[in-house]
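Left out: one protein chain. Kept in place: all the others.
Just so it is clear, A and B label the chains in written order, and each chain counts residues from 1 on its own.
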Amino acid sequence: MFLLLLSGLWIGFSLMGAGVMGMLMFKLNLPPTISVWDKIGGLLANSIWNSTNSWSLTALPLFILMGEILYRTQISTRLLNGLQPWLAGIPGRLLHINVVACSLFAAVSGSSAATTATVGKITLDELSKRGYDRSIAIGSLAGAGTLGFLIPPSLIMIIYGILSDTSIGKLFIAGVIPGLCLASAYAAYIMVRAMIDPSIMPKEEESHTFKEKIAASRELFPVLLLIVVVLGGIYMGITTPTEAAAIGVVGALALAVWFKNLTVENFREAVLSAVKTTSMISFIIVGAAFLSQVVGFVGIARALSLYITGLGLSPYVLIFVIAIMYLFLGMILDGISIVVMTLPIVLPIVVAAGFHPLWFGIFLVFMVELSQITPPVGFSIFVIEGISGEKVGDILKATFPFFVIMILMVIAITAFPDIVFYLPNQMVD
Amino acid sequence: MKKFISLIDACSKAGGYISGLFMLLIVALITVEIFARTLFDTSTLIGDEYSAYFFVVVVMMGLSFSMKEGAHIRISLLRGKLPEPALKVLDLAVLAGAIALTGFALYHAVLMTYDVWDLGMTADSISETPLYIPQLVIPVGLFLLILQLTSDFLRRLLSFQIR
Partner (left out) sequence: EAIKLDLNAVYGATSFHTQGAMDFAKRVEAHSNGSVLITVHPGGSLGFKGPELLKVVKDGQVPMSDILMGVVAGSSHAFGISSLPRLVKSYDEARALYVDSRPLYEKSARRWNQKLLYAAPWPPSGLITKKAIVTRADIKGIKTRTYDKNGAEFLRALGAMPLSMPWGEVYASLRTGMIDSVLTSSESAKNGKFWEVLSHFEPINYAYPLNMVTINLDYWNALSGDQQEAMLKAASETEAAQWKASQARSEEALKAIAAEGITVTPESPELTAELDAAAREIQKKFLKKAKKAEKALLNTYVK
């Protein structure tokens, strides 16, 4: 597969090709009446249908479209203008925008890809235009975008909750503090970088009086209104998280009409651009779904987790080895498949070693988040490549510090599990 | 030859517009569902089912368009280091591989859709939609993708101006 990827074959095709080869190499025990090519082809056709005929995935193009509309109608410029006076006093200034915006959006969307795509579309170009360092902009987007899984609602937590018989409500609550810690750690890193190397941002503009801040905040109003409408719809029980995406699109259109900067031309561009990003990501999802299916048949994930759990390790060494295993699996598989394939074997062992299922759920969400930004199969990286046009290698380099911060966070929740347990323990049973 | 290539370009572009149209249809369908539910205490009962079908259309019809526009991503580590003649050979090989894979998928997608129609399979929902209808878009989309890849292959082979 690495060979296919290196050859410059498009990623979706590389995953499919690897899947086909995996099936050919694997001893399938077929009865004489079924040909191996029919079996592989049938599986492939079925994964194309099954992975795209998905209600929860429909939120993805809609969130992307919403980001495109905001981006093309200068509502995004208003957002940055409005935030600038407030962030001006903080080292790093607008570089914090990705962290702030991703944290807000993570509370709306259940997936990292949607969070990354929406926020990235709004912020990346604006930051470059204003002279901020592109590498940190991209890195912070990749890092903070994965908050989509940690801050509720979260697709991964729902799947984990069902598979592990853990309360989804408690998982959601448990993700809040680690999510905010992670966001703060990113912000702290950006501040430190900005203090060491002021060249990563444009020259300081004149300081702002409080009156100016209030005046500028009026620019924030439209976007805040949109967030309130989308979030309010979910938390007041009017829409499901998936449906909220459609409300977001309608809201963005309404704002664009209100500010009179919606033209037929930029609307057409927004839709076509959303089409491109959507088919690009979905094509990779199709390839990943097929490869995951093959991996399921061949049983790599199963064999690996059986092997590790058979070693008889002490609790912390066990968690360390499991983390390494997930990092490895996270390179080649997508997050949801990893959880589904390994959990039945890993969870009982982890629980027997004395870890709480609730804690392990949050740990697993971190592992899935890491898998989003590790090559060669990392969805956040693909999304960013799609919207920024940067090379994968550059994106990885930019993302690395944030990857390290995430690892440090994993160590922190392992050493101090109360970060996870504090809020759920306040809940009345 | 140039006519053939521009015809394919036009097909891909049309696919892109259809894809965009269905994306907007998803927005419309979900909006109607939300209004029906909150204002009139009723439900379309097909909202989630049909938005998923529409999403299949968005993806499949958008595939060749996004290929034409160069939106699909690849690792270009090796490509950047090769001299032009070797790069041409590699690109042709990669395109040929992609065409072969798409052809394989197309053949089996046709078989699947035919089977689903022949067996009269319907969705397990109130609408009882015959499943071959939303599935039809898969072979159509893959066929468009093959056309686009072939056009790119010819373009590269004949060293036309690359976009």
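FYI, a residue touches a chain if its C-beta (ideal position, glycine included) is under 8 Å from a C-beta of that chain, and two chains touch if they have at least 3 such contacts.
Small disclaimer: the values here were computed from a predicted structure and weren't measured.
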* Pick out which of A:73, A:103 or A:242 touches the chain that's been left out of the picture. => A:242
* **Candidates A:131, A:198 or A:299 - the one touching the absent chain** => A:299
* Structure fact -> Residues of chain B touching the missing chain are 37, 41-43, 45, 48-49, 115-116, 119-126, 128, 131
* In the full complex, which residues of chain A touch the absent chain? -> 29-34, 38-39, 42-43, 46-47, 49-51, 55-56, 153, 155, 158-159, 161-163, 165, 167-169, 172, 234-242, 289-290, 292-293, 296-297, 299, 337, 340-341, 343-344
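We take it that only the chains that are shown with their structure count from here on.
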* Structure fact -> chain A and chain B have mean C-alpha positions lying a whole-number Å distance apart equal to 24
* **chain B - residues contacting chain A, complex** => 16-17, 19-20, 23-24, 26-27, 30-31, 33-34, 38, 48-49, 51-56, 58-60, 62-63, 65-66, 69, 71-79, 90-91, 93-94, 97-98, 101-102, 104-105, 107-109, 111-112, 134-135, 138
* Structure fact -> Residue set of chain A touching chain B in the complex reads 5-13, 16-17, 20, 38, 41-42, 44-46, 48-49, 52-55, 57-58, 61-62, 65, 233, 238-239, 242-243, 245-247, 249-250, 268, 271-272, 274-280, 282-283, 286, 376, 382, 385-386, 391-393
